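Note that this complex is displayed minus one protein chain, with the remaining chains in position.
Let's look at subunit A:
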């Protein structure tokens, strides 16, 4: 702060500017060192190959990307898995969140209780949630299959068959995160003026028409925010995969974020993992830009 106290020799404007820079300097410094720097570095790393024996890296140009796109079949499986994961999770999550929000946005007795219940997994650590569900989804003796057997259904070996493993991970992830989207929808619903609905009722509109023509259009900005948050969230899913399936069986649940970790920290393919991180960066960047464009087109 010493620069600020130097007194009358500096103009008010300059002093304000110096204070402003001082105030932002802690986060800015850290952000440059631990975010911007690494972000630039990941592009550099993606053009190198790390040699475990000589402990040295050498420049290989675009070889890591060529490797991913043409020679490594896993990469395409991983991309497809990530898309399947997002395509399964996002609509299910959003539809359920909206349904719960519509059921719980009005202050009926019991609404607060149910909101508390549906939101509880959000504050629970993903690791704990994944551990509990791994326990519940065991083949012979897991609670889920025992529950199904009451109805005469012979449940699959959830986490050890590729397709069911994907279903399991998507489903448990939806349960973990749907409460957050529900809360965002409830906040948006409660900000819609009551008069709109009452006016529509007087005009003779039924519940579905009110939802279709009033509520849904007014929720559009919230829906957009929720969609982007949920898609990004689905692309960075890591804890659930690590704990429930380890990417398996037969790479059936190997998604991008987990693949980066495995290549980078288990197999030490640093360059290749960095190239994968660049792909993830590009996907998120694309989503960010789409969101900004959609936002701008609304105004």
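In this section, a residue touches a chain if its C-beta (ideal position, glycine included) is under 8 Å from a C-beta of that chain, and two chains touch if they have at least 3 such contacts; residues count from 1.
By definition in this document, contacts and distances are computed from a predicted model.
Hidden chain, UniProt protein name from the list "MoaD/ThiS family protein", "Sugar ABC transporter ATP-binding protein", "Hydrogenase expression/formation protein HypE" or "Deblocking aminopeptidase": "Sugar ABC transporter ATP-binding protein".
Among A:92, A:167 or A:225, the one in contact with the hidden chain is A:225.
Contact with the chain that does not appear here is found for just one residue of A:10, A:42 or A:218, A:42.
Looking at A:114, A:164, A:196 or A:211, the residue that reaches the missing chain in the full complex is A:114.
Annotation for subunit A: contacts to the undisplayed chain at residues 1, 4-5, 13, 16-21, 23-24, 26-28, 30-31, 33-39, 41-42, 45, 100, 103-104, 108, 110, 112, 114-129, 131-136, 138, 140-143, 146, 175, 180, 183-184, 186-188, 225-226, 228-229, 232, 235-236, 238-239, 242-243, 256-257, 260-261, 264-265, 270, 273-274, 277-278, 280-281, 284, 287-288.
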